[in-house]
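All protein chains but one are shown in place.
Letters are used for the chains, namely A and B, taken in the order the chains are written, and counting of residues starts over at 1 for each.
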Amino acid sequence: MLENVNFLLIREIISSVFIIIGVMFMLIATIGLLRFPDFYIRMSAITKGATLGLGLILTGMGIYFNEPDMFLKVALIISFTFITSPVAAHVIGRTAVRNKIPFWPKTNLDEFKGYLRKDHMTRNHQKEEKEQKP
Amino acid sequence: MKTFFVHLLIALISSYVYFKYGDPIFPYNAIWAVVVWSAIMVVLWLTTPLYHKSYFRKLPKAIAFVAYFLKELVVANLKVAYDILTPHYRLQPTVVALPLSVTTDFEITVLAGIITLTPGTLSIDVSSDKKILYVHSLYLKHNDAEQLKQSLKQGFERRLMELTA
């Protein structure tokens, strides 16, 4: 019974479905990059969409090739993307806050004002002390 | 945690060698590879009560955590996708200060990464004494910041603390 099934066709169909869904997520993330009004909103839309889309495309590719080597390499790329993408987003976001990139006017910043005032004040203060010491 | 990574490496290498140089019952395909890999993991898991007691009861919780995380990832993407594709956005962005109960650097890193990857939230900064995590969120229901904080704490932080405690 197993001899009659066309396994190549099944693999091609599963792979196409994964790739189409992944490409759709990526396209939506890119439209979000163009449309959203503010740097922070854009970034929180992008990190999720790009990570999930890339994972789905690579999974589809691993299913199509059907080799142990390929599956290992695909797992390597996916795990690496899932580890590094939030780290990069966090670092860029922190840099943006430190550089005083403006928020969207509608953003509710009540709990953040204390941080903006206090942390920057102390940091500038320490910097001045350091400069005065030598 | 160390035991888990050692087991992961053993299972990956042995299943790879089995498919590459051994003589598999069925020819290689992705589902069969995952089945063999998880069978090796289960066998290794059953031997753990001999040398690592707590790992034996932590692994089911870890699997539940990963499943919950994947579900949240897909739901988050669909939510944001709906907002991108409709012409008027219903955004109410806000920044909340989330008080942290986790203490070590590793736990804070994992928590910040998971928060960045889930529903409309983005971790911006950690205060200098490592007590507060600032989270930028896209959706705030009824102007209720406490509810958002409670859901983040109950959803991820509690499960993470159960795993690493």
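What we mean here is this: a contact is a pair of C-beta atoms (placed from the backbone, for glycine too) under 8 Å apart; a residue touches a chain by one contact, two chains touch by 3 or more.
Simple rule for what comes next: contacts and distances are computed from a predicted model.
From the set "Sugar ABC transporter permease", "NADH-quinone oxidoreductase subunit J", "Cation:proton antiporter" or "ABC transmembrane type-2 domain-containing protein", the protein name that UniProt assigns to the chain left out of the figure is "Cation:proton antiporter". Taking the complete complex into account, the chain left out of view touches A. Although one chain is not drawn, its touching partners on chain A can still be listed: residues 12, 15-16, 19-20, 22-23, 26-27, 29-31, 33-34, 39, 42-43, 46, 50-51, 53-54, 57-58, 60-61, 64-65, 67, 69-70, 73-74, 76-77, 80-81, 84, 87-88, 91-92, 94-96, 98-99, 101, 127.
Everything that follows uses one rule, which is that only the chains that are shown with their structure count from here on.
A straight line joining the Cα centres of chain A and chain B is 15 Å long. Looking at the complex, you find that chain A touches chain B at residues 7, 11, 25, 28, 31-32, 35-36, 38, 40-41, 43-45, 47-49, 51-52, 62-63, 66-69, 71-72, 82-83, 85-87, 89-90, 93-94, 97, 103-104, 106-112, 114-115, 119, 122.
Chain B contributes residues 12, 16, 19-20, 28-30, 33, 73-74, 76-77, 80-81, 84-85, 89, 91-97, 109, 112-114, 116-118, 120-125, 127-128, 132, 134, 136, 138, 140, 143, 145 to its touches with chain A in the complex.
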